[in-house]
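Only one protein chain is missing from this complex, and each of the others stays in its spot.
Our next item is chain A:
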Amino acid sequence: MMSVLRPLDKLPSLNTATILLVGTEDALLQQLADSMLKEDCASELKVHLAKSLPLPSSVNRPRIDLIVFVVNLHSKYSLQNTEESLRHVDASFFLGKVCFLATGAGQESHCSIHRHTVVKLAHTYQSPLLYCDLEVEGFRATMAQRLVRVLQICAGHVPGVSALNLLSLLRSSEGPSLEDL
């Protein structure tokens, strides 16, 4: 049975917003989840963590409002894992309910994946790309705050703004290369 994630295959729960974090860095994901749950939010937040997709179909889980793929720029395996997992997500998810998060960009010497690769990946899947060095507590807390706000919009809890609407706001044009500066 094809366990592809679809955005609308379940009914939403009352005042609940669910986010799914997919990535190979268990410790970082756990810390990010903790930071998100500490945020002050009118809706009830649920955070699911997964190393990769597809998710086991035996578990009863609520409707997922936002998927965040966490790519560690220091590890080629992380990118591979993400690319594998992307195949198990239905195309309609990419209308604003998917987001990429690249960690480790601040330590250039350790990066084995070029930033441009992830930028291209995000561009191919028409989804926004966020940068955050999740190891640093301060940056992690701010990113958690941002993810909560995005999640609220994706779950439909902000009147007048939809996930697709937010997506069109976040999509930026490809700018000139910085090496020319």
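Here are some notes:
Here is the rule we use: a residue touches a chain if its C-beta (ideal position, glycine included) is under 8 Å from a C-beta of that chain, and two chains touch if they have at least 3 such contacts; residues count from 1.
One rule holds in what follows: contacts and distances are computed from a predicted model.
The chain not displayed here is annotated in its UniProt record as "Centromere protein I", chosen from "FHF complex subunit HOOK interacting protein 1A", "Centromere protein I", "28S ribosomal protein S14, mitochondrial" or "cytidine deaminase".
Across the entire complex, the residue among A:S57, A:S92 or A:T142 in touch with the chain not shown is A:T142.
Shown as candidates are A:P62, A:G106 or A:G156; the residue that touches the absent chain is A:G106.
Not every partner is drawn; the one left out touches chain A at residues 105-108, 128, 130-133, 135-136, 138-139, 142-143, 145-146, 149-150, 153, 158-161, 166, 169-170, 172-176, 178, 181.
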